[in-house]
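And then chain A:
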Amino acid sequence: MNFWSIQLLNGLSLAMVLFLLSAGLSVIFGLMRIINLAHGSFYLIGGYIGLTVIERSGSFWFGLAIAPILVGLLGVILQRLLLRRVQHDELSQVLLSFGVLLVCSDVALTLWGGLPQTLPRPEALDGTIKLGTIVFPMYRMALSMAGIAVAVILWLLLGRTKVGARVRASVDDEEMARGIGINTGAVFAGVFGLGAALAGMAGVLGGAMLGVYPGADFDVILLAFAVVVIGGLGSLRGALVGSLFIGIANTLGNALMPQFALFTVFVPMVAMLAFRPSGFFGRS
Partner candidate 1 sequence: MRAVGAAIAIALVVIAGVALPPYYEEVLVDGLINAVFAVSLNLLLGYTGLPSLGHAAYFASGAYAAGLVSLHVTHSFWIGALSGTAAGAILGAIFGVVALRTKGAYFLMITLALGQIAWAVAYSWRDVTGGDDGLRGIPAPDIGLSIVHLDGPRLYFVLTLIALVATLAATRLLVGSPFGRTLRGIKDNSVRMGALGYNVWLHRYLAFVMASAGAGFAGVLFVYHKGFVSPDVAHVVTSAQAMLMVILGGAGTLWGPVAGAMTITVLGNFASTYTLHWTLILGLLYIGVVLIAPTGIISVLARPKGSR
Partner candidate 2 sequence: MTMQAGERRALLGPNGSGKTTLFNMIGGQTKPTSGKIFLFGNNATDDPPHRRAHSGLSRTFQITSLFPNLSVVENIHLAVMAPSPIRYAPHRAAESYPGIMREVEELLADWRFAGSRERLVRDLSYGDQRKLEIAMALAHRPRLLLLDEPTAGLSAAETSDLIEVIKAPGPEVSILMIEHDVDVALDVADRISILDRGRIVAEGTAIEVRSNQAVQAIYFGGS
């Protein structure tokens, strides 16, 4: 019983990191039909910036605040400068964003070195908590709750605000949205920036749990795509469901049969693409 509870919590906390990472990716793909392989770079750079800020300032929360902002800005620059030019050409987007991924990967390696590092956790959360007979790390619990909080905020933002309505309109029919006066350019840039910021946040939060290392950008982008495919493109609910699925499946896989852990991610992804490409909740 202990074993399963711990795995479940581990899976849940991984799922929350994945959710932060893929919520943005899902809406970006659903909205702008942009495949952005550099989304993993947002995670990596977010984690590294967070690391530096925490080390310099001594405050985890400061790092958590600054890193997403800077990464968000990077995202907006990337979108407006580069990705906007290959709006309707998937192949070019893949190659372009892959190039950005490589560039960011090299820059990160140069600036922060090749050793895996873990972000220091905030003191307040650096202990364990006891629920009944089971002992859980406080950080993971807090992460899970934070993830749910973000999900709720995003859902409210998208579903209950005027800004959210504009985003949803642009997702539904870009031309029509522009026709009724919505500044789709600003919407796109904003969504892209927000998605990047969330990924950066995932980098800080995940980095304190899983660490940041060269190659994390790659590992993470593959997981994020699996999440988005399974949950469905353009759907926040899908990103949550997909994250839970992949987070728990991958954690259990790693615990029970580490040799085949990789398959728990890619086989469902292939199956979903082959039989129901729009995912569980996506729009085709």
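Regarding selection, all candidates are chains of the complex that A comes from, given by their letters.
Keep in mind that, in the parts below, a residue touches a chain if its C-beta (ideal position, glycine included) is under 8 Å from a C-beta of that chain, and two chains touch if they have at least 3 such contacts; residues count from 1.
Computed from a predicted model, the values in this text were never measured in an experiment.
Participant: Identify which of the numbered candidates 1 or 2 touches chain A in this complex.
Facilitator: Every other option belongs but stays apart; chain A touches 1.
Participant: List the residues on chain A that touch candidate 1 in their complex, please.
Facilitator: Residues 29, 33, 35, 82, 85-86, 90-92, 94-96, 98-107, 109-110, 218, 222, 225-226, 229, 259-260, 262-263, 266-267, 269-270, 273-275, 277 of chain A touch candidate 1 in their complex.
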